[in-house]
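Notes for the one structure printed next.
Apart from one protein chain that is not included, each protein chain of the complex appears where it belongs.
Up next, chain A:
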Amino acid sequence: MAEIVLDHVTKRYADGTVAVDDFDVRIADHEFVILVGPSGCGKSTTLNMIAGLEDITEGELRVDGRRMNERAPRDRDMAMVFQSYALYPHMTVRENIAFPLKLAKMGRAEMEERVERAAGLLDLAPYLDRKPAALSGGQRQRVAMGRAIVRDPKAFLMDEPLSNLDAKLRVQMRTSISRLQKNLGTTTVYVTHDQTEAMTLGDRIVIMRAGLIQQIGPPQELYDHPRNLFVAGFIGSPSMNVLPARLEEGRLRTPIGDIPLRGRLRRAVEGPDVPRDVIAGIRPESFEDAALVHDADGGGTFTGTVDLLESMGPEKLAYFTLDTGAVRSEHLTEAGGEEEAGEGCQLVAQLDPKSGARRGQPVRLWYDTQAVHLFHPETGENLTER
């Protein structure tokens, strides 16, 4: 168990690629931190630098205050779980789990006891004498976890450990990883590109993009207060709706109606460098079927024809096409990726299952105007959060 500090760490590969740029995070003891971001943003590189599998070009890595930059992976006392699990195919499950202990020259009795305990925690007891080739994907994943927890390391480093599992198993393993980490209290850095995993697992999330940290914070904070358009688009599923908007006297013109500039919206647009054309963001959850809203104060309404209706069980997702061009921004392309190729501006609203909305029929929606975010069209900065 340990505190891990990445002090302005930069990674430049031999070919000049800057994979991680000025990464500066303090990970507290016992903390579960998620590194999330689109493919190629430098998550694995960061994790490998912590593990010692990649050299650090600039900056310092400290564990419990001690500089680690020059230490070999074996002297860092960290355990890693790989996406491919990286189990040793010539060893049985027992030997795989015991491998780190054997290398540490642990006594036979204690080694066996520890392996049994880890196997018990992960329900692996019946498979201890099998080779990895004779295991299912989920079981292999658990063996990889077992190999990590068995030695009681200073930290767990996990690189997309669940991405090779099917959806159901992934949810199951997600909960057990979360429970395991809470019980063991081991500092954990977990890499994923899946925003749901990020939201559900971590104490804190670090969102990266092209080697740069975009925002650090607890899941709810990132969800409620995204610092920029990229974070807003990345966190949340379905993604936040983004609409072109124009600032006019005392109100904001959007394709879903005019919104009075009051309170935080007013303060947001008061700055000197705010252009007239901005980007408005509103989460699908901020909509509701107007027929089901009784206390409609502080909200706007909008009537549209439902293109497509998805019943998810506890909610309905209604899709609309607005008669305005979609917002084009470099801050969005990498993030959600959900944007339809079509020209029209898409809108998704999450409605109560009792809603009477039907495909092809017009429906009147209510939305919470106070939940609207405004973004700078060029920098992507969230104007409502500065």
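One rule holds in what follows: a residue touches a chain if its C-beta (ideal position, glycine included) is under 8 Å from a C-beta of that chain, and two chains touch if they have at least 3 such contacts; residues count from 1.
Basically, contacts and distances are computed from a predicted model.
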Protein name (UniProt record) of the chain left out of view, among "Cell division topological specificity factor", "Multiple sugar transport system permease protein", "DNA ligase (ATP)" or "ABC transporter-related protein": "Multiple sugar transport system permease protein"
Which residue of A:M1, A:A28 or A:A104 touches the chain not shown here: A:A104
Sole residue of A:H8, A:R26, A:R67 or A:H90 that reaches the chain not shown, by the stated touch rule: A:H90
Contact residue for the chain not shown (choose from A:V20, A:I34 or A:M78): A:M78
Sole residue of A:I4, A:V20, A:V33 or A:A51 that reaches the chain not shown, by the stated touch rule: A:A51
Where the missing chain touches chain A, by residue: 48, 51-53, 72-74, 78-80, 82, 84, 86, 88-90, 99-100, 103-104, 147, 157
